[in-house]
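Left out: one protein chain. Kept in place: all the others.
And then chain A:
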């Protein structure tokens, strides 16, 4: 509470001077007077008390530092383990290349011999040297293990394991989130060609079965998360060895694998040991079990995904990566690695949803309802847009501990003022992350240049924060979406428009429902890799426009007014939120309603899909935020987040594109961030 105090101080000094409007110099003099009157009258008990107080404070700080140190040590251990894992991966890949070369040469020799009947003279015909598995020296290993155990124990005592786990899952997500987009698309469009499948679950597991039937080895790989695929693929190496005779005599240390599997973190230990098996078909069965148990967990909320097997994969890597034998992947895997990584992303993101979301940050500074919010594409920052005519930028890493509660208050970093009416919608720049866009009841769309995360809220005003203003809409702008440098808006003037916001002639295209002149769009979103626009209308119609031609290519009718539309990041699937408490899922190719469910006790107002398209977040005027598993369409968690103003409560929800944050915006003027 730096600011209020500052305001207080100076107001006190004004009063002391008996002066209300402060003159230069006067307030300064008053300050000095106050200080001098405070610096008298020391007494022994007073001094002692002061010393005691200071000592206690230092002790507190010291223990704080120690906690910090332990945290950093654990982090170092984690990163070291990770590096070793990467090195192993690299070695593995080098070996695979060598094996490929060798196989190629053998094939050539065979071909040559068959064709010409003579041995081909090739340079190097020896099989690749068999590097001994890079196991650390036993002594070093024991030491490492012991040290790690100590830290782990210590951290558990002070309750820091969760934090470390978060760091870890965050890291993995970041690593894997980088490459998920294009792979995801590939998956979706292949699916789309084959047959329209809306459920991620069926789509994914069906694929897994495909691979299982064709080539069992792949299944094992696809099951592992992030790094653990190395560990799991070890189970499959036996099969691989059969293919490579020259490697047949290498020993497999199965105990070693068990060891890895058994050393899971405490929370999953029970489920772990019994499920280790080395046969591919058993792995397949396990997969069934797994999906089933997920569905069960989904209903219970708290328990969700505790039974999932792979979250612990990273744990194994962090500490024990160096202990397992080198994972010698099969050649075939090289060609399907894209797909298998796709599954990795899925499981990694499951890991970060493993825990329940808890309210952590309360963003209070708006004077009226918060209509929209959007996370920064990479940083722990977000922007909120409010009916108080302003937008605010928040840095979640600059917090004020709130008294008497576990939560943290955040003070805004910057207040954007230019709209002359309530701000209704918001979009972050994509791919440019240093800009954002807002649309208001005043009919304008404004482009903003985000101040740096280090900005001070009380810096001098910099007019260059305001970018171009798009004024073509003639009524309130209710929805904005941004992708590939373009902006899609939906307005009460009956149009949706496509913009290139920073060009001299920004308006690219105007989309109108040709069949119904009075139709008013409520929301719009890019679809199909930003080549199309999905627009929902107040009358409930959902139209899909081709952005090349500006013509509608799909029309879906629904009788309930809609509030939001979101397109799935990877599948041809559109999700709409309705006034009649429903969330509806639409096939973006056929227009068929894939699923409809009563999702809330009141109108559904906010929708957000996580970047991997596995979870759906919804907000409603029933005051609650709900998290849904898109596979099973079951509610994973419900959070009561905001209070009502008139008959409105939650107005928007959002997922962070990279970090494990979700957020809600409310008519009560607050925004909340959950971790």
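Note that in this section a residue touches a chain if its C-beta (ideal position, glycine included) is under 8 Å from a C-beta of that chain, and two chains touch if they have at least 3 such contacts; residues count from 1.
Just so it is clear, contacts and distances are computed from a predicted model.
Set against the options "Mediator of RNA polymerase II transcription subunit 27", "tRNA (adenine(58)-N(1))-methyltransferase non-catalytic subunit TRM6", "D-2-hydroxyglutarate dehydrogenase, mitochondrial" or "MOB kinase activator-like 4", the UniProt name belonging to the omitted chain is "MOB kinase activator-like 4". From the set A:92, A:475 or A:546, the residue in touch with the chain omitted from the display is A:475, counting the whole complex. From the options A:492, A:617 or A:636, the residue with contact to the chain not on display is A:492. By the touch criterion stated above, the residues of chain A touching the omitted chain are 1-4, 6-11, 14, 18-24, 27, 362, 364-368, 388-390, 402-403, 409, 411-412, 415, 417-422, 424, 441-443, 457-458, 460-461, 463, 475-476, 478-479, 490, 492, 520-523, 537-538, 561, 563-564, 579, 603, 621, 643-648, 668-669.
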